[in-house]
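The complex appears here without one of its protein chains, the remainder shown in place.
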Amino acid sequence: MLPPVDLRPPFGISRSSHARLCVTDLARSRDFYTSILGLVVTEEDADACYLRGLEEACHHSLVLQRSGEGGEGGTARRIGFRVLFEEDLDVAYRYFADQGLPAAWADAPYQGRTLHVSDPIGTSLELCATMETRPRLHIDFDLHKGASAQRLDHFQVLTPDTYGLCAFYSALGFRNSEYLEHGEELLGAFMYRKGTCLDLAIVHGSGPRLHHFAYWLPDGARVSQLCDILAGAYETDRIERGPGRHGITNAYFLYLRDPDGHRIELYTSDYLSVDPDFEPIRWNLHDSRRQALWGGHAPKSWFLEGSLVEAFDGGWVKVEESELQGLPAYVR
Amino acid sequence: MLPPVDLRPPFGISRSSHARLCVTDLARSRDFYTSILGLVVTEEDADACYLRGLEEACHHSLVLQRSGEGGEGGTARRIGFRVLFEEDLDVAYRYFADQGLPAAWADAPYQGRTLHVSDPIGTSLELCATMETRPRLHIDFDLHKGASAQRLDHFQVLTPDTYGLCAFYSALGFRNSEYLEHGEELLGAFMYRKGTCLDLAIVHGSGPRLHHFAYWLPDGARVSQLCDILAGAYETDRIERGPGRHGITNAYFLYLRDPDGHRIELYTSDYLSVDPDFEPIRWNLHDSRRQALWGGHAPKSWFLEGSLVEAFDGGWVKVEESELQGLPAYVR
Amino acid sequence: MLPPVDLRPPFGISRSSHARLCVTDLARSRDFYTSILGLVVTEEDADACYLRGLEEACHHSLVLQRSGEGGEGGTARRIGFRVLFEEDLDVAYRYFADQGLPAAWADAPYQGRTLHVSDPIGTSLELCATMETRPRLHIDFDLHKGASAQRLDHFQVLTPDTYGLCAFYSALGFRNSEYLEHGEELLGAFMYRKGTCLDLAIVHGSGPRLHHFAYWLPDGARVSQLCDILAGAYETDRIERGPGRHGITNAYFLYLRDPDGHRIELYTSDYLSVDPDFEPIRWNLHDSRRQALWGGHAPKSWFLEGSLVEAFDGGWVKVEESELQGLPAYVR
Partner (left out) sequence: MLPPVDLRPPFGISRSSHARLCVTDLARSRDFYTSILGLVVTEEDADACYLRGLEEACHHSLVLQRSGEGGEGGTARRIGFRVLFEEDLDVAYRYFADQGLPAAWADAPYQGRTLHVSDPIGTSLELCATMETRPRLHIDFDLHKGASAQRLDHFQVLTPDTYGLCAFYSALGFRNSEYLEHGEELLGAFMYRKGTCLDLAIVHGSGPRLHHFAYWLPDGARVSQLCDILAGAYETDRIERGPGRHGITNAYFLYLRDPDGHRIELYTSDYLSVDPDFEPIRWNLHDSRRQALWGGHAPKSWFLEGSLVEAFDGGWVKVEESELQGLPAYVR
């Protein structure tokens, strides 16, 4: 059973928008994201690199931040969402504060007024209504490189309490395109605001952790071309899984790990979900088609690993272990 | 200059949803849309055929209606939009009535409460909040045929008063992803509600007429495959233009004419446009890249022809001629 | 070290041409090869089905033969090669007979004069100069189904004596495009006559067995489309390996097992090899790129299983075990 969705939520998140990641070696990560994924550098300095996809008018969808001492590389600072109106931010501030959740105004370069909050499991979120814009580069095809990644599409987070977190985001107006149940237990909620399949996937696992963030590719042909480019560059160790297709959301995917181990899904193919009157698609835990529509296996690392997330007041959120034992049959 | 957009419109249209077309030979048109486009028949009887795209959960996105006496084949009955909530329909009724525009409740099978209205140039519209649903067939790949058309995406209408019609839809919350100007004169407005590039393209020309409706293809590979299938079937007379790419919206397109001459755009590639803070892309009339990014020419028929639209009280809306003379350089 | 190639061989084999397979259930196998691979039935009767690829003018490239009593399903009757001239057949007859290898004239429907022979490890071969022809169907795109398999491309056989078998075919003018060595030991010879990368791959393993036969796909897009079609039909158990790319020959591949377990490679991408003055590409056993250019693993079944081959005088050739122990690192 899915929790009820508030179709007129208190404030309006419009889409998943940007990720801030800690990286150990800024130059190396910059090279990975520009030459392999094909992201474009909008701005950079000694400590941070702001990147956007080829179709994106927003200043950045990925911010790489040089990690300081203490092995923070491979951790996720925060994930960002856009709201439609400035006043949504004020409503959001009160909403989180009223629930006893952390909320504070923050200063974020190239963005409008920015609110930092945490969801109930401790994922650090960043909300803003506006961002500086830059020209879209989608038809500057001669500048496209690597996978020609077009835009940030969604995040996937892991938590031992899938239902609880799904209920929290349902109250914020996130609807489910699809979901995964085992008996009565909700194990995966594939939630969206922007009218496609996903802005936030919530999947059962030890958490809170960021399982992956996803960029959209312009075409199926880019998936195998990306594999080829990685092979030519002797970089196929970056490929963790795929190419393959998920039954859930129809994603034709390839999963990479960046130099710090952050996981990126490159994918194409989904569907529109604007109308509220359709039934979310229900998947059963034992139906391997949800994960691997073409058959085959997922590696254990894909199932078990994820990036730690930064705590609201610094440091990293302690991971609560999942009580579920064993691995699905498609994991090897 | 673009007219101002009401970002908090009086009622909420969520997307372009469905088209109702008159066809002379129902069986012939049904065959065209199922075997060539790959649409699926949800329901049909002697007088009408209800079709949907492979990813669509809604009951229909295209309704073919057998035309009666009098040569109505090749005319468009009406174009449909969805609103998010039932009460939007009531607000919409008053909104149109208050402006002296036609508005009446209608009975439309398989749809919820349905409102018929006309826009200021006489295009017949149909609004509803709900429709019966059916399972999406997007991963039933063994059933896919022809172009594997996924979903209705948008309409393009022709009018001699582009600015006026753009202003009308701007007041309903339609935003522009891109637009075409010649000096100060607005000649094309590419408007959307659902967060992609288009729900309604308004282009200068004698009107009101329906220039085309568009279905989304899953992949660039399908464009050339569709050409091949049409060639194998000795049906390339159906191809009016393409394959090619529009600079506007980045659409990789193929235009077909159905057995009654209705024009369909099959296309893939666009971009997301959820954020309200980017500048719409402005194109100049003399920049041929907007229409034909790869160069080449458009046939005169593509530039000059379109489907008549049904008047609110029956019969067909009289076409007002455009005062502009001459053809753009890319038309031959 | 590769054995010397006779560039002016005693008789001229021009290409790998056709396979004859035993199948348990003729109707079921026919359905697999026509609806999944997209082969076309040229002729059929109660005991045999003659199929060809979409571009093939030859009467058949695959003959399915209903197996009799005794569990012959899943065995390969023989593999066929074409010679350019009738007199090549006579020279071939003497050549095999002079070497003490089996050779006999046979009656093969739809083929010209046909010679049955065995190579030194017992693989049953069939040679002919002519075959009835039928129109190529390559541009009848409206008839194409499934993977749209275009043509038979090559065979791969397993033998414990790679060097010996490679030497035998080198004397018949087969050249190597690529080869695999471990130290001084030849473990794989990728041999051709027709000017592409392959007509016959000889790979180390318990043998003689037929590892697979391969059909060429028209395009990379067909590989993922075939996966999708199999998924839609709940037939992904047929997928044994892939999609992936071999470094050897550059094949973008998918391996299927037919209802009797025969292995088929569907692939696209190779290169021309007409000139005799280039060096074959040498691969080292420990370079996983030869097998899996994109990384990932091959299943044990792909490495270990193959079809038994019919003996010259009936029954099945006894398999000689390979003395090599262990599995390469990319096999799991």
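Observations on the structure shown:
By written order: A, B and C. Residues from 1 in each chain.
Definition applied: a contact is a pair of C-beta atoms (placed from the backbone, for glycine too) under 8 Å apart; a residue touches a chain by one contact, two chains touch by 3 or more.
From a predicted model like this one, the values you see are computed outputs, not experimental measurements.
Checked against the full complex, the candidates B:G122, B:G188 or B:G220 give a single residue touching the omitted chain, namely B:G220. For the options C:D107, C:E184, C:E279 or C:E323, the residue in contact with the chain missing from this view is C:E279. Among the residues A:D6, A:D45, A:E86 or A:D140, only A:D140 touches the chain that is left out of the figure. Chain A meets the missing chain through residues 139-144, 219, 221, 225, 228-229, 231-233.
Chain B residues in contact with the hidden partner, per the touch definition given at the top, are 220-221, 223-224, 227-228, 230-231, 236-237, 239, 243, 245, 247, 252, 289, 293-296, 332.
Panel shows chain C; residues 7, 14-15, 55, 57-58, 82, 84-85, 129-131, 133, 136, 138-139, 150-151, 194-195, 218-221, 247, 250, 268-269, 271-272, 274-279, 281, 289, 293 of it touch the chain omitted from the view.
In this section, only the chains that are shown with their structure count from here on.
Chain centres here are Cα means. That of chain A falls 33 Å from that of chain B.
Averaging C-alpha coordinates per chain places the centre of chain B 50 Å away from that of chain C.
Centres computed as Cα averages put chain A at a distance of 44 Å from chain C.
Contact with two or more other chains is made by residues 139, 219, 221 of chain B.
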